[in-house]
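All protein chains but one are shown at their positions in the complex.
Chain lettering (A and B) follows the sequence in which the chains are written, and residue indices restart at 1 in each chain.
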Amino acid sequence: MELLALDRVTKRYAPDRPPAVDALTLTVEQGEILALLGPSGCGKTTTLRLIAGFEVPDSGRVVIRGATMAGPEGWIPPEARGVGIVFQDYALFPHLTVAENVGFGLHHFGRTARQERISQILELVGLGSFARRYPHELSGGQQQRVALARALAPAPALILLDEPFSNLDADLRAQMREEVERILRNTGTTGIFVTHDQEEAFTLAARVGVLNEGRLEQLDAPETIYHHPATLFVAEFVGAADFLPGLVTPYGIVTELGVVANTGAWKIGEKVKVMLRPDDITFVPSSVGDGMIIRRDFRGSETLYCIRLPSGHRVHSSQASSSLYPNGTRVRAEVHLIHVVTFPA
Amino acid sequence: MKRTAILLLGLGLGLSAALPTWASASEVVVYSARKEELIRPALDAFQKATGIKVTLLSAKAGDLARRIEMEKSDPKGDVFLGTTAGIAELLRRKGLLAPYFSAAAQEVPEEFRAPDGGWVALTGRVRVLIYNRTLAAERDLPRSYFDLTDPKWKGKVAVASMGERTTVSWLAALMALRGEEATRQYVKGLRDNGLKVLNNNTEVRKAVARGEYAIGITNHYYYLLQLQEDPHSPVGILYPDQGPDGIGTPVFSITAGIIKGAKHPDAARALVDFLLGAQGNRLLVQGEFEIPLIAGIPVPGEDKGVKGLGQFKKARVTQVQLADLEPRVEKLFGPFLIP
Partner (left out) sequence: MTVRRRWSPAGLALAAPTAFFVIGPLGFLVWMGLAQERADFLERARDLDLLMVVGQVALLATLTTVWACALGVPLAWLTVRTDLPARRLLHWLAPLPLAIPPYIGALVYQILLAPGGMAPRLLGTGSLPVSLYSVAGAAWILGLFTYPYPYLLVSGALERTNPALEEAARGVGLSPRHVLTRVTLPLLRPSLLAGALIVFLYGWADFGVVSLLRVRTLTTIIYEYVQGTLDWALPAALSVLLTAITILVLLLQLRALGRARYTQIVGAAKPAPRIALGAWRWLAFAYAWGVLTLTLLLPLGVLGYQVSRLPASDMGAFLLTQWPYFVNSLWTAVAGASLALVIALGIGWLEGRGLSRSVSGLFQVGYAIPGTVLGLGLAGFLHATLPWIYGTPLALIVAYLVLYITPAYQAVKAALAQLHPSIEEAARSLGRGPLAAFRAVTLPLIKPGLVAGWLLVFVLSMRELAATLIVRPPGFDTLPVRIWIHAMDVGPEPRAAALALALVLTIALPWSLLLSRRLRGISPSV
């Protein structure tokens, strides 16, 4: 069942500037977790605010559970949308205890029902014993959990998370990510979260939408986004990628590193760019090799080499972390493409 | 929220407590340019005698007159009490005072009454010189206002600012008797001689008593007020221009006028009657150390050298003449009569 639908939603902050969100169309299914990924200023937070009702779209339609929230026929304010939000800075109410924060959205509940719901949710996020603390007495991870609990308490149909993990330390981030995913799945809550971190988007979401300059470039499963980027922007933004020029011939696309299959059905004689991920490229040291290692980055679980080809193009190759070749080593680079991705030159 | 409620409640109570006092029927609103302390006893006596509540606005005459003019369409005051006739006459000419011929006013000499009954003088004040006895020997004292330009008095003479209408009236008197040009020269001479302009007559009397200035140009009752404050003050009183060629010493007056369209006309008339009546006028004269304009009331301070009407040579100007010239004085000399 379709829970949220955005239909050609456009939002412009100033008439003389390009729209922050440009004719955005997407749907989210009940129970799905969707990530909106993009660089800062791409319009992802604005999209979230349009869904929540903090912004009014200039045109287009926002529909939640079949009811129009914003569109030509009118606009429903945030408090009437039943959408929960976890803010980047958590926005916990500093003058209220954890329990009061969580119970804030339960003002329609009776007293006992409210208490029950508060303890139930606090148990869910593992903060049962913190009910009487104030937000400033909690650690960052705990504050995050309170923010999530507060948003979940009224059982919203949809929960929006704005860069939810950006204020956490790296190790805590992975842990919270798992926990949030567990909680959302256990409660069957539909979630949309916004991030500029692809790893976060890939691990948490079933589908990822990549936004650029207010437009949705691609909306697909993480694997598809990574291996079959629909646009040059997605290819570049998601994962590392090098591009080698290629010429389409009857035998395939000829590049400096060999011939790859013409899966894109390009016409013969056309010039294209072939996308190469670091794990598509291997090399062997060779005194007659025409490539040269010009940089090595040790990354712990892998080592990333930058190889300069005779044409001057540089490609990156990901190797096991045990691999150890000094700069200046002559190598012969090879391409092993499973997914051939090409773009017009 | 609770605090706000209490606050609003308090406000409401404050308002309701304050409102009825403006609407009270047996009330008279007095716009008084007179020192509050001096006029209070007479007003309190009136309130006690009649049961009419006196609401007092004490301010300088110009401020009060401006209010009266502004409030023309809906007067807030009933009675105007001025420190000279000048402002009252101005108000009368603008049609802002209602004529009233009090029976008691017949006792007041004619020159102290507006011909149409617009205002009437209650008591008199004489424009004298007071001097510090330790700084000015008896034989050196000036005989005339015009002696004050003598280098002998350089930096030793003080006068109150234009805010005190008696200062304006004084120059108006000189102008009436000696002409505009002579007065202009005289004021210039005073300024060149370091005439000090103080805020008000109280400062003049205190400064002279303290010995900051040898001579103060002020009203006679300040001499008595100073002696009342400190009986040992080394101050003396001097009636200038008494000689055969002198212009005489000007007499001004406290004037009362009923404001046209006053909300409480009867109470206003009652107040004027009271202040001109034997009891009220006596209280006024005694409280203020003024000289009586009505026969039969003793002159306060006679034992200290204060002279009643007829006991000194009075400058031959009427109150109306003074009022005529005052705007001219303001215009010509106002800028020099500011501290």
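In this section, a residue touches a chain if its C-beta (ideal position, glycine included) is under 8 Å from a C-beta of that chain, and two chains touch if they have at least 3 such contacts.
All values reported here derive from a predicted model rather than from experimental measurement.
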Contact residue for the chain not shown (choose from A:Arg17, A:His107, A:Lys267 or A:Arg299): A:His107
Residue, one of A:Pro154, A:Gly246 or A:Gly291, that touches the chain absent here: A:Pro154
Touching the absent chain when the full complex is considered, from B:Thr55, B:Gln185, B:Gln242 or B:Gln286: B:Thr55
Subunit A residues that touch the omitted chain in the full complex: 13, 52-56, 77-85, 87-89, 91-95, 104-105, 107-108, 135-136, 150-151, 154
Residue ranges of subunit B at the interface with the undisplayed chain: 7, 10-11, 14-15, 18, 21-22, 29-31, 35-37, 55-63, 65-67, 69-71, 73-74, 76-77, 87, 90, 161-165, 168, 197-200, 202-203, 206-207, 210-212, 330-331, 334-339
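Here, only the chains that are shown with their structure count from here on.
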Intercentroid distance (Cα basis), subunit B paired with subunit A, Å: 87
